[in-house]
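One protein chain is absent from this view; the other protein chains keep their places.
Chains here go by letter, A and B, matching the order in which they are written, and residues are numbered from 1 within each.
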Amino acid sequence: MSHLMVENLNLYYGKMHALKDITVAIPDHQITAIIGPSGCGKSSLLKSFNRLIDLTDNTRVTGKVLLDGQNIYETGLDLAAIRKKMGLLLQTPWPLPMSIFENVAYGLRIHHVAKRRELKEKVEYYLRRAGLWDEVKDRLHRPASALSKGQQQRLALARGLAVEPEIILADEATSALDPLSSKKIEELFTELKSVYSIVIVTHILRQARRIADYVLFMYMGELVEHGPADKIFKDPKDPRTKAYVIGEIS
Amino acid sequence: MIRRIEENVFKFLMLISTLIVFLGVAGLLFVVMIKGVPVMSWEMISHCPSGGDLMGAKPGILNAITGTLIIGFGATFLATLASLPVIVFIHGYAHRKIWVSIVRFALDLLWGIPSIVYGVLGFMVMLFFRMKASLLAGMITVALLEFPIAARGMDEVIRLVPKALKETAFAIGSTRAETTMKVILKQALPGILTALLIAFGRGVGDAASVLLTTGYSEDLPTSFTDPVATLPLAIFQQLGSPYPEVQVRAYASALVLTIIILIISISTRYLMRRFESKHVGG
Partner (left out) sequence: MRTLFRRWVDIGTGNIALFASVSTVILVIVFALMLFLKAYPIFMENSLGNLIFSSKWAPMKGSFGFFDFILGTLWVTALSMIIAAPLSILTALYLVEYAPKWVKIVMDPAIDLLAGIPSVVYGVWGVVVIVPFVRELGDRVGYTSTGYSVLAGGIVLALMIIPIMTSVMQEVLRSTPIGLREVSLSVGATKWETTRYIVCRHALGGVIAAGIMGLSRAFGETIAVLMVVGNQVIMPRSLFDPGYPIPALIANNYGEMMSIRLYDAAIMTAALILMGVVFITQLAARLVVRRMMYGREAP
């Protein structure tokens, strides 16, 4: 059974029906890419996985999102614990207004890792995991805002990994980066999938072709087709998928 | 565990704070009404006092109401005349950012000057021109007070108008004057009116600036050089009177003043809402 499963998920922004009856099981230890033209609901779907959709006013959700068997939309749950299981990378890295060290330590401190030595060890470990350690080890206590965008994004990754999630969600994580930094992030995802399950949203088809193992194609709020990346890219069943993949709808 | 406690403690404090602030407002209005309504009567509002009002003779606050309104409108008119050109400069003509910053800083400084200092300055102007304490002197002083409030308010509002509008106007060949006046100001009109209303409200309620520049009179003013009564001063003096029957009149005056302000406040909200829905956001 997958860590993350979606059953009959519907999302409404006020009157607008943004996600229409989505059912899918996100495979473990693979990179799943959600693709589709602008406005099709990719980001909304991603944000409904960790209930960040709650931050927007006027939203209504029906259906279930099952994390390790438990429906996260049940009432009375500890949201913080649920969200902890999923790391998040956004298009803008949003470094927290603190030092590099504190950014990574933030989640750790929240979850009661207090001893100085343990913190230091973990921060170093996760910065290494994110491929950032060598570049920042001499200036851990400088503000994170001084880093380049690519570095900030890797910092965001380290920050998310530090709380030991099961799943990593990435919403257009490389869209704002230069090609070199994008490549680094893609390489990291490929490395990390052996430990985590990764779900990315991207509008860059080439990126999906490069790194995705599993693909979800969305169009106007519907999950049109999904399957192993090979099949979707080489032999799509639905005409809409075909049109997008060949580059007609954009 | 600790974080739970901390969260609940703060949530409680936040709630209490908000409640205290609300009670402050409510309490204030409540007191004004409770004290003012019993003393109010149609006669009060429609008559001027006579025979030594401050010493207990026939009551009436028409003199103060009239004085306040005349000064309010007059001063706001003057302030508008003065602030519109400055706004036109900032938003239509200024070439370099440095000038805009300097003018804005000057406006900020003027805005921050306490009203008592305006009173002092107005007094000095009065002496310099050998004016007596009068309607005109008071009007000028309040106009000085209102000018930065009006200017700043208009400035803030016009900043909300999307830049693209200005650029489009220039692109089709309008002159700077035309762009600013016919396009920008028109777009921002409700907002501008709001700014003027706010300035009016401030001018009407201020006592410190009229303290020594308007004098006092029991009658309605007949010319600009007459001394005139104003509501804020009337309240102040009535409250300080040794006669209790005069003291309570202060409450009635306060009630009238508060009602005027309430009307202004509601109109402001209404205007701002219309401005935001129609004109902001491109």
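In this text, contacts are C-beta pairs under 8 Å (C-beta built on N, C-alpha and C of every residue); 3 or more make two chains touch, one makes a residue touch a chain.
Source: prediction; values computed, not measured.
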Among B:A208, B:V246 or B:L271, which one touches the chain that has been omitted from the display? B:A208
Can you work out which residue in A:L90, A:L188, A:V201 or A:M218 touches the chain that's missing from view? A:L90
Which is it among B:M131, B:M181 or B:L220 that touches the chain not included here? B:M181
Contact footprint on chain A, counting only the chain that is left out: 50, 52, 55, 79-81, 83-84, 86-88, 90, 92-98, 106-107, 110-111, 145, 149, 152, 156, 159-160, 162-163, 169
Missing-partner contacts on chain B, residue numbers: 3, 6-7, 10-11, 13-18, 20-22, 24-29, 31-32, 35, 82-86, 88-90, 92-94, 99, 102-103, 105-110, 112-117, 119-121, 123-124, 151, 175-178, 180-181, 198, 201-202, 204-208, 211-212, 231-232, 235-236, 239, 250-251, 254, 257-258, 261-262, 264-265, 268-269
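In this section, only the chains that are shown with their structure count from here on.
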Quick one: chain A and chain B, Cα centre-to-centre, how many Å? 53
